[in-house]
Every structure is written in structure tokens, then in C-alpha cells.
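Take this structure, written in C-alpha cells, and hold onto it; I'll ask about it next.
Note that this complex is displayed minus one protein chain, with the remaining chains in position.
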Amino acid sequence: MRPFVYEQPTAISAAVAIASRFTTHDDQPTRANAQFIAGGTNLADYMKLGVAEPNRLLDLNQLKEQELRQIRVTEDGIRFGALVRMGEAADHREVKQRYPVIADSLRLAASGQIRNMASLAGNVLQRTRCEYFRETSWHCNKRVPGSGCAAMEGFNRQHAVLGASDACIATYHGDFAQALIALDAVIHAEGSRGARKIPFAKLHRQPGDTPHIETDLAADEIITAIEVPAIPWARRSLYLKIRDRESYAFALASAAVALDLEGDSVREARIALGGVATVPWRAKEGEEALRGKRLDEASASAAADAAFAGAEPRRHNAFKIDLGKRTLVRALLETRDMKV
Amino acid sequence: MDPAAPKPKENMGEPLPRVDAQLKVTGQAHYPADLPTANIAYGALATSSIARGKVTKLHLDEARAVPGLLDIVTYGAMDQVEKPKFGNSGATSIGPLHDRTIFHDGQIIALAVAETFEAAEEAAQLIRAEYEEDKPTAGFDSPGTKTVPAAGKSPLFKEDVKAGDFDAAYAAAAVKIDQRYSTPTQHHNPIELFSTTAFWQGDQLVVNEPSQNVTGWKVELARQLKIDPAKVRIVSPFIGGAFGSKGPMTPRTAIVAVAAKRLGRPVRCVTSRMQAFGTQTYRAETRHRIRIGAGKDGRITAFAHEGWEVTSRPDLYVVGGTSATGRMYDYGSVLTHVSLVQADRNTPGYMRSPPETPYVYALENAMDEMAVALGMDPVEFRRINEPKTEPIGKRPFSSRSLIQCYDQAAEAFGWAKRDAKVGAMRDGDWLVGMGCATAIYPTAVAPCAARVRLTADGDVRVQCGSHEIGTGVRTVAGQMASERLGVSIEKISVEMGDSSLPPAPVSGGSISTASVCSAVLKACDAIRTKLYAAATGEGGPLPGSRNEELDLADGKIVAKGGASAKVEGLFKAMQVGAIEEYVEFAPKGATPQALKKLYAGTPEFHGGEQDEDSVKYAFGAEFVEVRINRYTREIRVPRIVGAFAAGRIMNTRTARSQLMGGMIWGIGQALHEATEVDRRYARYVNRDLQDYLVPVNADIKDLQVILVPEVDHAVNPAGVKGLGELGNVGTAAAVASAVYHATGKRIRDLPIRIEQLLA
Partner (left out) sequence: MSQPPPNNALSRRKFMAGTVSAAAAAPLLASRAKAETPIGAQPKLRQPVVTSLRINKQAYELSLDTRTSLLDALRDHIGLTGTKKGCDHGQCGACTVLVDGKRVLSCLSFAVMNDGKEVTTIEGLSSPDGKLHPMQQAFIDHDGFQCGYCTPGQIMSAIGCVNEGHAGSEDDIREYMSGNICRCAAYPNIVAAVLQARGETRGA
């Protein structure tokens, strides 16, 4: 690991100020000399592997702003402070009641220990677990722009079938983000250019020709909160995660689903897909396919077909198209059958 | 009743808690990298990123500039040291720093040594190599492999067994199958990382390293370093899981010893988990073709098993499981052939039941297919083909309780309630399947030395250079001494894991309990003989009694008629404070060189299929229930029952735990474990515990182990059959059988994954 200077700013403004002093506006947050750390579960791992090489870490855990650590439920929805830990949010009574899909997505992620450490903002920013990205001796356009992609023709069972490009097929592995994108969450960020709100769907960038650009954030920008709008019918929602083993594994395919039903028919559906795409993936085509329809296996299948219409298989991950569809069908039917 | 402590049945010892349990739950059990070492320097490896070629240039300047860097051990540094040897105690003949040739991915190219772990890691990451790269061969189906017959390439695999006229019998068979099966590359992944800590005290070298073979390593390391083995000490008091991975010594050990010598201070190198995939051994991928022919009555008349195993270019590592599969059932005729396929890979090594895991998986999956082809219950099919003698040499089995295992496991599992029709069993959205398979493991034993001391106060010390890898051998050795010396277990201390102790064989091949307990038994009996002599001799308290009529219990010698003499008094009479016996146990059939070979670290194995009088195996039967979601097809194993017979069970608690762990390994092999090789580069891809999946707690629900009583005096004096490698044999085939039952899909390539069950 590269050596780094460790600093503990005690206010958001100070953290931003230090970050902007040691980064430039063109720096990608993941490639900047100065980087923020909260739980560290992703960054420390990648620093050990030589994938992340900041020479300055700004520890956000001493920031004095208490709302960073709070979950607030209001008429407008729910607001998660950025430093709230995954485990705390997963166990939050009202989160479980009002947004089961959020609680599920957190509960089914990682392990108890990691959920105690990882902050919510850090979790949504977690970087891909692509094996070829993790190990620095492979070619990887995300890690070293222009160096090539070893995964493309390599062992790519866990890789993305949606949102990939000729430069990168690395999967976004997070779970919580799928719930957030499905529920139209909004990110609050603060940087040297001021505070702003970013629709969650705009936070992550598809790889395109620049897979090293992973998010819309500037290097000196800190996520301060995640806001989820009030959606009364989100009580009928769930997160279904399919994986090789029962726990402590990334999704092969997952689905975040929320349904507004009128009797048997769908007034509105929210669908996001995990484990299959390069970024948190909202499947609006699938949602549209269900609108006004009676939800049964046939309509759910049609929605799944629509959701995966643009999927592109690789050698080892072709099964994810079929599996992703089945996961969505099952998630839709299970959501329909929820007693709320 | 606590399932962890099964009530002993006939020929079973008490479920005593492990003698080292308290140390293990308090963090006081010291694994080699925990042993305090003053003034230590830290080492970190740099490894190759190609699988075949030559290192043309190493760039070390950046690494050297790291503050705290002390040394970089690389090409040239090992020139005065002998290259490693493959076989017995050595993992490979590749001397990674003897030669700039790269034989495999992840080969050591340098060791950076620094004042701190952080500096060593930083420096190692900054070492850059330039290569002259050749196109590597990854394994099966890659261009450039070399295939050679395996028979005779290893002392453990002498021949391709055969019997009768397979071709004729197969041609004439009314029902037959001809199928191919495969198993993937697997890495042991014990949770303890591999490490070497070396330090020199004058010309004496001490190496703290997790080892299943301290005596063998001592001798092999001394050979490499060209010093007297008496000057080398390997210390490994606790081993954090091994499963074969810590059996053969890898080249790192000598490299770290050289680094410690160059620096004149202790050096510790803890290998990262990623690096372990290339620097340690592994279970190579295998392929199988199996043909079975039978009459309509279900009697097998023809069995052929061909196997292919990947190995490295320089070393011909063989597992050759046809020795066992060829003797499993009453086949009529048998034809087998094993081939080695050489590729640009690191040398494989033994991993928990090395031959049986892949070969018996293939056989048992084929047996299930055959039962389906015959329209026969798979348990019944095995019952029909139960042999009286083994089909190759027509020798009897020293004991064989397979059918008892099937009966008891089937009963506990509720096999009778299974609806045999494929896809007939459902639970809501879950397809339910049930399957079974046979487990077999050869019962071997090796020479072993032990020293046992009994003091007048009744304290016992047992010393034996065996290894506590989690099997409970320390506990059962203590139990044996407790039983034979009539002393409670609390009064007994057991020392193991140090090459300065009396030598024991490698803790592999499930021989440890049999070998160690036989030696401890012999030592205790020698102590008994001395005490008996004092009791029955002139002026003794039990004059005239014959030794056979005496017993030693609760600190007293008890004669047939009930008269007794306190051991304490005998010590007084003998005017000694302690009796100590150093014994060497050699199994029946041992050659005249057997004991010499024990000290040389190359012990003879006896038993299995090698003895003339009988063949010796432990058996078991495993039943599993699988559930497969009808939409998403993930596979779970909510229930598994295994019944096993393995001669004398020294301790029902440790025996059950080992079998349970084996069964869960079997589930992992069925559904999870595979090291993926990037075919283009012959490089491992998923080299950590994030991507190399093993079962976690939530994967295991209802698990039952049944210990079936069995008495076998032929196997060894202790009457013990090893069972550490029995539990994970057959499991994967039982899962495949259950998956077929649930879905109608016959999966022949492991692991069985979701993608194979879609569509």
C-alpha cells in the first residue's frame, strides 16, 4: 500500500476545503490523491490491493454535523445521513415498515460486521468487484484507462449484461443502490462549488469509453444525505437477491421491486436490477410493460423480457439474462403476494 | 442429548471436550505466525504475472527506495541452496529463485524484507518484472498439453487396476451407460494464511510455519540449505486448518530462511490469500469417462473408469482414484486407466481425500445414472452389487459396513418416503430432490514414534511430532494414554507439532489417529509392563499374577480376583519418580527400513489396498435433500444425513465433528468450490474468498452424523480407521443425484451451478 497522510476534519466545510486543496477539478474521486473514508470496507480493501492509491485520507467520522448520523422520517419521506451505518438502517423499524425493499437490500448485503462498519454513502459508492479490476496485474480500463479489458474475453461469469461497453463489462455489485434507484432517491452532496442535489439515477455513470469515470461526483464532493421520497405504497416492496450461496455473496441477479396495485392490476411499478448491470439499473421498460396490467406470471414475464431487451451476453454470463428475468418475475409475484 | 457429543456405542470412546479447547476459545492457542519473536523483520512476496516464459529484468529501484526496506531476496540469492525436490515433503521441484524460468502464474520472483509489514508490502508491490513471454497452456483443451500415463509415476499409484474381460462383458451387457464427468480446480483455502517465520540461533535454524509434516520438512529444508537436519527445527504447535495444503513444504520456506540468514534477524512472511493460489498446492481439475454394464437384474458385469488429471510441466503429481473406484463394488470385470495432462500450472498437491473426491464423485454419479437406467432404487442397486471380496485381487475387506451405513442413514433420512418419480416432490415454489451416494476412504497406517512419561503423582506427558490440524489428534492421543494408564484426562499433557519431538508421519491420508494412537498405546503398554513387573515381582503387592490378568485403572493395578495395588506405592518401591518410555511403532508388513524412513521424513504407508491379507477401507453412506427454486433455480441443501463406520472411534465428539466438516466440504464441492483459470493466460482469476466460494453458516441447516459401530482388529493395534477424509467423499454425487431427482437434469460437471439448471 502507498503511504498516506491521515486527517480527521471535524466539519463538512473543512473536509471539502482539504479535499479541494489536494485535488483538482478534473480528478476522479477514485483516482484523486486525497480521498474520503468513512467505513473503509471498500477503500481499505482496494488500497491494500494497490487498486486505490490516495496519499491522503480524510476520515469523515469526526464530522460534527449530527444529521450525518441520523435517519429522519418525515412527511416528505426518509432522509438517511451519509454516515449512518448499513446495519443501523437495515434494523430501523420505520425503514422496515415503510420501505421493506430498502431494509431487505441492506440486510442481504455483505455480513453483519461489514454492515456495522460501512456507511450508507460509502456503500452506494462501492466500486466493482470484478476480479480483473481487483488484481493489478490484469489489464483493466477502469483501473488504468486505455490499458484494455481482460474480462471481456476472460472468465466473465459475474459480469454485466446491461449497460456494458466495449471498454468495460464490470458489474456494479451493490444492493442498497437498487432500492434507492427504484424509489427515485436523491443524493445530497457538498463540495467546493457548493451544495447540490443529484437524482440517484444520475449518480453513477455507465462505462462507455471512460469506465474510470464512475460517478458524477467531484473529488472534493461529499455525500451528506440520501433522501427517499414518501411513497405510501412502497410498503409493498421487496428486494430479491439470487446468489450462489445463501449468504455473504454478491448477487448473480437481484431485483428491487415496489408495486402500487389496484386490486390485481398495476397502477405503478418500480423495478431495479442488480448483479446484471454496470451501474444501479432502473428498468423503466419493465415498469411500463406492467402499467395497467393484471400482474400474473405472463405479464411479469413480459415485463422481464422488456427489462432485458437490451442485454448483451458474454461467454460465461449469458445465463444472467435468463436468470435476471426469472429473478424479476419471482420478485414481482412475491411482491404482489405480500400482505401489507 | 447434545448432538455435538454423541453417546458412545460399541467400540467408541467418550466424547471428551478437546484438550486444547480452552486455549482455542481464549485466543491463547498460538499458531505459528502468533509465536512471539523479538526483533522481527517482515517479508512480502512479489509473484509473476505470467504463466510461462522468462524474467528478463527486475526493476528493484523503487522498492529499494521504500523507507524501512532491508533486503530483497531474488535471483542469485539462492545459488548456494539446493533446489526443492518434488514428492514426499516437497510440493514442487520448481526453485522459483534458482531459475528465471517461469513455470506458472504467481511464481515467486522476489521477497522484499522490511522493518514493518506495511513497508514490506509497499516494496513488494513496487517490484516490476520484464518478461519474455511464451504462450502458456492452461489445462485440458488448451493447445500444448502433454499427456502421459499415470501408472508408475508415483509410488502411491503403481498400476491401472483391471480384472476380467471388460470389453466382452460390456458388449454383452443388457443395460449400460457411457458418460463423462469432470471436477474443477480447487484450492484448500484454510482460514489460517500460509506463513513462514525463520530465525537462526548460531548455526541452528528455527522455522515457525504451519505444517502437517514437521519431520519431513526438517529433513527436506536441511537438504536444501545443505545443513545437518539436527540443526533445523520446525515448530507448528497449532495449525489453522490444513486439508493437505500444509503437507508438502513449498519453496517459500527456504527463501525466508535465507532471508533471515542474510539479515541476521528473524524474518516473517505471511503470504497473502491471493498469492497462496499460485505459491501453494491445489486440487487439479479432473475428467472421467465411466462405462458401466449390468444385467436387467441390476448386477454389474462391466466397469471401466478412465481418468485425466492436470499437473505441472516439471512434476508428475498423480491422485489416481481408480485404485478405490475399481474395488468399490462387485463389478465382474474392471478396466481402468489414468492419464496425466501437463500444462503450465503450479504443481498440484493433496487436498482432502485427493483421489476419492473426484473419482468417487464420478463413480457415484454414474451409479445413480445406472440405477435410473435400470429403473432401480439407488440404495437397492448398491446392495445388489455389494462384494464379498474386492474385484481386483479377490482379497477380503478387513471390514466393510457399507450396507449397515446405508440402512441406518436411509432410516434416519426417511428415504422410504421419497417419491422416486423425477420432479414429483415439491414444497410450494421449491422443487425437492433426494439422493444418496457411497463414501469410501482407504485405511492406512504408518510408523510413528512417541514418548510417554508417567510420574509418581500420576501426571502424564505424551510427546509425539504429529500435528493438531483440527482433527482432535491431541485429544485422542491423550485419551489413549488416559485409558491405558488409568489416569484422568486432566492429568495428561500432550505435546505435538515440533520436529524436536519423536517423529510422526505426515498428517495426511487420514493416518494420524491410527498411527499416533498405536504408538501411544505401545508406549503406555511398555509403562504398564514395568509397573506390572514391580507389582508381581519379588516382594510386590500382587505376587504371581500374570500380566493378562491385570488392569490399570484409577491409579491402581487391579488383579483378576479384585486385589489391587496403588501405582504410587509401586513408584516408591521402585525408587523412581517417573517412568518414561520412548517407543517406535511399525505397522504389520513394515519393511526393515520402515523406522529409518520415519526418521528420514519419508514414512511408509501400509493398509488400504496394499496389504496381502485384506484390503482396508472405511465406508459411509450419505443422503441429501436439495431444494431448487422453480423460478430462479438456486440450489440449497437443507438436509443431509451421513452414516459412517470407521473401526474404533476414539472420541465420538471429535469424530462427528470431522465427519460433519467433511460433509459440508462435500456440499461446497457440489455447489460452490471452483478456481477459475483464465484459459488465455493460464492464470487463476478468482483468487480470494470473495470469489472462491465455500459454504457459510447459512448454507447448512439440518445435518446429522450417525456413527455406525464397527470392530476391526486387522487395521492397526488401535483398531482405528481414519475418518478425516471420509465425510467429503460421495457428497457431491449425492447432491447430483438429488438434483436429478428434483429436476430431471443430470449434471456431470462440478460445481453444480444455477446456470446448469436454467432453461
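Which chain is which? They are A and B, in the order written, and residues in each are numbered from 1.
Just so it is clear, contacts are C-beta pairs under 8 Å (C-beta built on N, C-alpha and C of every residue); 3 or more make two chains touch, one makes a residue touch a chain.
This structure is a prediction, so every number in the text was calculated from the model and none was measured.
When the full complex is taken into account, the listed residue touching the unshown chain is B:Leu689, out of B:Ala174, B:Ala553, B:Leu689 or B:Val711. The missing chain, though absent from the display, is touched by one residue of A:Phe36, A:Phe155 or A:Tyr248; that residue is A:Tyr248. Among A:Leu57, A:Met152 or A:Val266, only A:Leu57 touches the chain left out of the display.
Remark: the residues of chain A touching the chain excluded from display are 1, 3-11, 13-14, 17-18, 20-21, 37, 39-41, 44-45, 47-49, 55, 57, 59, 61-62, 87, 91, 110-114, 116-117, 192, 246-248.
For chain B, the residues in touch with the chain missing from this view are 2-5, 17-18, 20-31, 33-34, 36, 67, 116-119, 122, 189-193, 238-243, 270, 272-273, 468-472, 653-654, 656-658, 660-661, 663-665, 668, 688-690, 694-701, 703.
Everything below uses one rule, namely that only the chains that are shown with their structure count from here on.
One simple way to say how far apart two chains are is to compare their mean CA positions; for chain A and chain B this gives 42 Å. Listed in rising order, the residues of chain A touching chain B in the complex are 1-3, 48, 50, 129, 131-132, 134-137, 150, 153-155, 157-158, 240, 242-250, 252-253, 319, 322-323, 326-327, 329-330. Across the complex, chain A is touched by residues 49, 118, 121-122, 125, 274, 429, 629, 631-634, 636, 671-672, 676-678, 680, 685-688, 690-691, 693, 695-699, 753-755, 758-759 of chain B.
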